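One protein chain omitted, others in place.
Going in written order, the chains are labelled A and B, and every chain counts its residues from 1.
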Amino acid sequence: MTRNIPVSLEINGDPHDLRVALSDSILDVLRDQLQLTGAKRGCNQGVCGACTVLVDGRAVRGCLTNAAACEGEAVTTVEGLAEGLTLHPVQEAFVEAGAMQCGFCTPGMVLATAALLSENPTASREDVVQALSSNLCRCSGYQVIIDAALAALETGVEIGGEAGA
Amino acid sequence: MTFSRPSTVEEAVAALSAGEQVAPLAGGATLMAIANAGLVELEGLVQMAGVGELSGSSRSDDGTVRIGAMRLHRKTAGDDLLIDGQRVIADAAGQIGNPAIRNMGTIGGSVAFADPAADYLPSLLAADAVLELAGPSGRREVPAADFFLGWMETALAENEIIVAVRVPPAPAGSVGIYRKMSRVAGDFATISVALVLQMDGETCADIRIGVGGCNPTPVRVPDAETALVGSDLNTDAVDVAARQITDACEPQDDVRASAAYRSRVLPRIIGRVVTEGRQIALEGS
Partner (left out) sequence: MSKLEARVGIRMPRVDAPETVAGEAMYTDDFYLPGMLFGAVHGSPIAHGRILSIDTSEAEAVTGVKAVITGRDYNHVLAGPFIKDETMFATDRVRYVGEPVAAVAATTPEAAREAASLIEVEYEDLPAVLSIDEALAEDAPVLHEDLASYFCTFEGKGTGNTLCAGDLTEGDVDAAWAECDVIVEQTYETGAQHHLYMEPSGAVAEPDRQGKVTIWSSLQSISLAQQRVAEWVNIPMAKVRMVAPRIGGGFGGKGNAHFQPAAAALALKTGRPVKLMLTRSEDFEMMRSRHPSRVHMKTGAKADGTLVAREFEVILDCGAYADDSPGVVSVAVLMGRGPYRIPNIRARGVGVYTNKLKAGAYRGYGNPQVSFAAEQQLDELAEKLGMDPVDLRLKNTMNDGDRWLGGQPVAVSSAAKCLETARDAATAAPALPDAGPDRKRGLGYALFSAPHGLLSTAANVALRTDGSIAVATGAVDIGQGSDTILQQIVADALKLDLDQISFASQDTDSSPYDWKTAASRVTYMAGQACLNAAIEAREKILVHASDLMEVAPGDLELRDGGKVGIVGIPEKEITFGMIAGRAHYQTGGPVVGASEIMFETPAVDPAVAQSKGLAFSKVGAYSFGAHAVEVEVDEVTGEVEVLRAWCVHDVGRAINPAMVDGQVIGGFVQGLGYALLEEMVWDPDDGRLANPTLMDYKIPTAREMPEIHSIILETPFGDGPHGARGVGEPPIVGAPVAIANAIANAIGKRPTVMPMKPERILDLLDGESA
């Protein structure tokens, strides 16, 4: 597939003018063109959530998001969460809780949590389970990830919603 | 290979007519998945997101709610314009896939793709919804009941698009619920039942039952419903109707369940959903 479609978008705050192929997903572009490899390819079918990115703040599937359709959008990847060496509160919470084993699902889980935090800072445990049911984890059994997300919600509220992506 | 970004319905239709393998791109949740799997060779895409007429939802004076084809599942799930029995559509929207899919997928994309296990399909039947279409030969309206023709086959003509879904007002005080059995959260339905029910005291005043996942198309059996109107929805009456609806289904074996299982369980699930709907209706009055 030739990359013949121009698209201008913002990735992690930086403007990018790219050329993409018709059926390129944003995941293809992030990984193959920009070597932003934080978003993972677990299935390429929209099921696992390892490829999660935020488009205008909403958690979506990177593998199903057509790249050309992102014209003018703001895309946030896991690489865009930390500020320099300072981790985002959600990332901190995941480290603190030890919310990972192999870690392959972690970037997606972190972004899904960050999106939830900005959409619904007072989310209940039920809400967290709902939101994170979008993302598969084969290692952890989810419990520790849910705990981390709840901890992040608490911190996020304290620092006044700054945690939102 | 072209990627077009039209802003009107007419431009979109024109862009579609420009080539052979040119498809409308809505949320991409299905189209990109099948492209990634190598199941379609695309020559062009028409991005529907910029077509203003396809977005949002509105309610007219007679209570009809018009949902733009590009309306996200998430928005429809939380759409307060849908009231009474119309809620069946919001209820279905809220059970599609998972939150990330509901952030991407649109009602137009789902209905156009017409996966027999898709959640909207039986709810559109139960809600008596009408589809607004636009194509090279102009605009037309097709009732949902006439839209689904076969396995992933619809009444859409070549280069015709769905513009909106129109949901007529439901009977006053009716309830609309959607229940879905699936292997795990986030999966398509193994069996699903959409119900719109109006009770008059203990008597059923109006009932519509849509079934998903059990036939190449969504199923509704008006005769079975007529028999229930005027009854108190006792177990025997509901059972007869449920069996009649089941008889109208031709389920298939697939990875979610066997056809035999669906035939066995569907009448029981219909019974259960009607009982629940009745309960809600009685509590509400």
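Following the convention adopted for this analysis, a residue touches a chain if its C-beta (ideal position, glycine included) is under 8 Å from a C-beta of that chain, and two chains touch if they have at least 3 such contacts.
Note that this is a predicted model, so its numbers are computed, not measured.
Enquirer: Among the chains included here, which ones are touched by the excluded chain in the whole complex?
Expert: A, B
Enquirer: Quick one: say which of A:Leu54, A:Ala67, A:Ala115 or A:Ile146 touches the chain that got left out.
Expert: Here the residue in touch with the unshown chain is A:Ile146.
Enquirer: Among the options A:Glu10, A:Glu79 or A:Glu119, which residue touches the chain absent from this view?
Expert: A:Glu79
Enquirer: Against the chain that's been left off, what residues of chain B make contact? List them.
Expert: 33, 37-38, 98, 181, 183-187, 255, 257-258, 260-261, 264-265, 268-269, 272
Enquirer: Using the document's contact rule, name the residues of chain A that touch the chain not shown here.
Expert: Residues of chain A in touch with the missing chain: 1, 31-32, 35, 37-45, 47-48, 50, 77-79, 81-82, 87, 91, 94-98, 100-107, 110, 129-130, 132-133, 135-146.
Here is the rule we use: only the chains that are shown with their structure count from here on.
Enquirer: Within their complex, state which residues of chain B touch chain A.
Expert: 1-3, 5, 25, 27-29, 31-33, 35-37, 42-45, 47, 49, 98-101, 103-104, 185-186
Enquirer: For the complex, give me every residue of chain A touching chain B.
Expert: Per the stated touch rule, the residues are 1-2, 4-5, 21-23, 25, 44-47, 49, 52, 58-61, 63-66, 68-69, 71, 112, 130-131, 133-135.
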